[in-house]
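Removed: one protein chain of the complex. Kept in place: all other protein chains.
This part shows chain A:
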Amino acid sequence: MVTLGCFIKRELRLLARQKADWLNPVLFFVIVLTLFPLGVGPEPNLLRLMAPGVVWIAALLSVLLAAERLFKDDYRNGVIEQLVAARQPLLSFVLAKLITNWLSTGLPLVLLSPLVALLLNVDSAAFAALALTLLLGTPLLSLLSVLGAALTVSADKGGILLALLILPLYIPLLIFASAAVEAASMAMPYQGQLAIMLAMLLFALALVPMAVQSALKLNVS
């Protein structure tokens, strides 16, 4: 527990010093969302129809943008190698990465969701669903992007490869999240979709940290 606290403190300090790492993805999210009304036209009903899908796709892309740099610096300056060589359990390092990754990319998206709802003309019922799906879904996005980043950390061309690896895994989440928001905007119950998202999150939470650990180990061996 002590080491987990230390790692979290270290990650937060790094994030506070390199603000571009977490500010850029958030800015990217807002920019993509403002581009959509310009691209498809500012018709309010059309925007309301498209809002769930657009918001979720923007969220996927911005998380992906943040994922690429997740382990790169630690790999280059040898932190990961030292942790593996010192036979330290990597789990607390991985958990700290996960938690801080969600705090720096997932949480801002949840906090921005009222603004997004305002921009895309989403009514209040659908807004509640949108905020809930973002709250349940962004931790899962963080889990999968940490896994992708760990797999490709020593690869030659990480960026596009990362997208190819984790976007297919994001698709089930995208389907259920936009279905939930759509159901909410038609005043239908959407607890079922939320329950499936929660199940996916818990399942990933149980297994992904282990996979990340072994991915990091095989990248330095």
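Worth pointing out:
Everything that follows uses one rule, which is that a contact is a pair of C-beta atoms (placed from the backbone, for glycine too) under 8 Å apart; a residue touches a chain by one contact, two chains touch by 3 or more; residues count from 1.
Keep this in mind: contacts and distances are computed from a predicted model.
Per the UniProt record, the chain missing from the shown structure is "Heme exporter protein C", taken from the list "Heme exporter protein C", "Phosphocarrier protein HPr", "Peptide/nickel transport system permease protein" or "Nitrate ABC transporter substrate-binding protein".
Here the missing chain is touched by one residue of A:3, A:34 or A:154, and it is A:154. Although one chain is not drawn, the whole complex shows that of A:32, A:103 or A:167 it is A:167 that touches it. Chain A residues in contact with the hidden partner, per the touch definition given at the top, are 147, 151-152, 154-158, 161, 164-165, 167-169, 171-172, 211, 214-215, 218-219, 221.
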